[in-house]
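Accompanying notes for the structure given below.
For this depiction, one protein chain was excluded, whereas all remaining protein chains were kept in their positions.
For clarity, chains are labelled A and B in written order, and residue numbers in each chain start from 1.
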Amino acid sequence: MKRTLLALLLITTLFASFACERRNGGSGTNATDGSGEIIVGYYGDLTGRTASFGTSTKNGVEMAADEINKAGGVMGRPVRVIVEDDQGEPNKAATVVSKLVNQDKVHAVLGEVASSNSLAAAPKAQEARVPMISPSSTNPNVTQVGDYIFRVCFIDPFQGDVMAKFAAKNLNAKRAAILYDFNADYSRGLREFFTRSFKGLGGEIVAEQSYTQGDRDFSGQLTQIRAANPDVIYVPGYYGEVGVISNQSKQLGIKAPLLGGDGWDSPQLWELGGASLDGNYISNHYSVDDPSPAIQKFVADYKARYNILPDALAALGYDSMKVLADAITRAGGTDSVKLREAIAQTKNYAGVTGSISIDKDRNAVKPAVVLKLVWDAAAKAGKFNYDTTIYPEGMTPPATTSAGSPAPAGAASPAAATSPASGSGTNR
Amino acid sequence: MPTFVKRILGLVIVVGVLVAVNGWASRDGLFGFGLPYYYAELLSLTGISIILAVSLNLITGFTGQFSIGHAGFMAVGAYSSVFLTVYFSQPVEVWLTGLVGATVAQALVFLGIILFGALIAALAGLVVGIPSLRLRGDYLAIVTLGFAEIIRIIILNIDRVGGATGFRGAVSPWEGRAIIPQYANFLWIGGFAVITIVVVYNIVRSDVGRALISIREDELAAEAMGINTTRYKVLAFVISSAFAGIAGSLFGHYRQFLHTNDFQFIRSIEIIIMIVLGGMGSITGAVLGAIVITILPELLRQLPGNLIHYRLVIYSALLIVIMLTRPQGVMGAREFGIPWLKRSQKQPEGDKPAGEKGVPIAQSQEVRK
Partner (left out) sequence: MDTFVQQLINGLNVGAIYALIALGYTMVYGILRLINFAHGDVYMVGAFAGFYIALYVGFAAGPSWMALAVVLVGAMIIAALVGMVIERFAYRPVRKYSRMTTLIMAIGVSLLIENLFVAQIGATPRAFPDFLGSQSQAPYRLFGNAAISKAQIVIFLVSIALMLLLQWVVFKTKVGTAMRAVSFNLNSAKLMGINTDAIISLTFAIGSALAAAGGVLTAQYNPNIDPLMGILTGLKAFVAAVLGGIGNIPGAVLGGLLIGAAETFVVGYGQHIGIASTYRDAVAFAILILVLLLRPSGLLGSTVQEKV
């Protein structure tokens, strides 16, 4: 009997924490938009399989928020970031965003890296009419969830297209092989659009192989790719596997260069791949070696704060927070309707990952840079050298259109603001 | 009071409570007041966890066969039912709406879809169960794990259910529904949780249940007593899988989004922790375990600091500590709580802890009138 009472007590306590709230009818938007702190929710994978991505992004977001607060906040209002872990599971992502928008009454939500988690969580933000900016979900479907969902990264079609153009035009490749991460939506998306675009440019896909995140042996796939004798190998994966793939491709005597996307961008890549990475190319938002002062300041600050070089995800997290702050300023407050409008009207915002404009589909339109990976044998270190900038359709290069020297219009495009110091690469 | 009156009364009370809570947890609230949405969501997820835990308890707790692929069967139910909803249910629902009105039509369609999900999951259970249940129990563990993994890989290969992006609706809008409709609400989830509990309770108290428990206690002895152990094990496994399938369909139609990352190995482990925490062979224990394991991590979020990062460390340490101190689970095989459940379950020995071998079921039978 004692135990029964104890159990009942336990259950009652659990339910006691469920308070009642008065339904104000309609949407659950937060009422406070005049003053007080600005509450921003961040959700990402901090303890699951892709924890390294979520943590990088979180670092970027928190650093941006601190910078804003040090500069006096947004219109005098301090920014507070509430961080929630979703363990990389879509179901948990939906739950935490529900908590952020309904319980914590955040003014805006930032997250997730993986498109599948964003897709699961976005409806919660949309329902509550709280703007959500995804730093790095690249699947086109994400922003189609509703008019409150935005992103500051490329979408898959653009990035796949960029690499296909680069391979076909700059590297004169005719035969491409693809090795993609079967479990990652990002990788599958890039593969699909690379294939479409590369075939459209007269190329041929001679071999296609896959792996899943966490695999350690790729020699089977690479042997088949070697047998197909491709000019280039497109590997749109994440750095953890890519470093090993590059390594093993060299151990199998493969000479064709590997091409990749922004998922490669991490200091870890060099530790894993080392010298074998020399001569490969990636498409990216920016380059840590870009000499433009804005980027160098970001890289130095990040290094000082976290004692590690920022990867692309950190930079995107940083930009998403900055774009949000910029929009709040332009909206004159955190009223969700006005804020949504302001984010949608973001035009040529000079972020570290390039000039960001939000288009009518709420996607970021920005140029991509192609970087060449160069290994310095003496220093035992590698770096990403700027090679070329590729602009999305409908976006003209700022100022002159002459290739090779894209002069930035104002501060519009730091990523494009290259200097001859990093070399001009292999424009043929 | 005659038994059937008591039963009808019980039914009325349960339905009444479910309808009231459903109203309270809904968007409109009850009489202007409502549960905060976030809690309402947790309530529904808890209901799904209860179905999963109680059904797994049938095979693991009562029959003693260790399955670590429950999430795989849940995935089978979820994906098959949502597939049906997205690609085939619309014309049927339109046709039924013309006959009986929108609300009833939707309910009928959803009921059909849930049963379909349960059927497919049960078939999957049959396919996995027949080869592996002939063998010693620990093979079942590894085969169910492997099966869940194969299921996940197969689903990832099917682009019509979203592949690696996740399943939100028809890939091309003209093929079916663009977005999975939110058929499930707390009324459905809570209702099926109650049905699961009642069904499992009745199975365990029947002669089938006694056969299952005898298999757990001593398989060879049970065989010697003339019990076709493989047949009973497969039966329990199939029923258990069917309920996992139901939980999956409810989950899919509640979340309106499916992704294989929600049905990984760790999800199966979570369900096991629920029944280990509650007590293997205790239905109320499984319910309690499901409630605690679903709500605890969310409560941990409220705490300051990094405690949530250690969630999985806490889980695994909990598992080890329970196994070291009370290998039969915290509640053992005893039921507890709600007095009308306890009355039919009164134990002659009083509060003496149940041993590893569980409660002798035969004794509890005599007390029941």
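To be clear about the criterion, a contact is a pair of C-beta atoms (placed from the backbone, for glycine too) under 8 Å apart; a residue touches a chain by one contact, two chains touch by 3 or more.
Remember, it's a predicted structure, so these values are computed and weren't measured experimentally.
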Only these shown chains touch the missing one, namely A, B
Pick out which of B:17, B:104, B:299 or B:320 touches the chain that's been left out of the picture.
B:320
The listed residue (A:69, A:170 or A:247) that touches the chain absent from the view is A:247
Touch list for chain B against the chain that is not drawn:
60, 64, 66, 68, 131-132, 134-139, 141-143, 145-147, 149-150, 153-154, 156-157, 220, 265, 269, 272, 276, 280, 309-310, 312-313, 315-317, 319-320, 323-324, 327, 356
Tell me where the left-out chain touches chain A, residue by residue.
47-52, 55, 182, 209-212, 214-217, 219-221, 223-224, 226-227, 240-241, 243-244, 247-248, 250-253, 268, 271-272, 274-276
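Convention: only the chains that are shown with their structure count from here on.
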Centre distance in Å when chain A and chain B are each reduced to the mean of their C-alpha atoms
37
Within the complex, chain B is touched by chain A residues 3-4, 7-8, 11, 14, 17-23, 28, 46-47, 84-85, 87-91, 94-96, 98-99, 102-103, 115-117, 119-120, 123, 139, 141, 182-185, 188-189
Spell out the residues on chain B that touch chain A in their complex, using ranges where they run on.
27-29, 32-39, 41-42, 45, 156, 163-166, 168, 251, 255-257, 259, 261-262, 264, 288, 291, 295, 298-299, 301, 308-309, 311-312, 336-337, 339, 342, 351
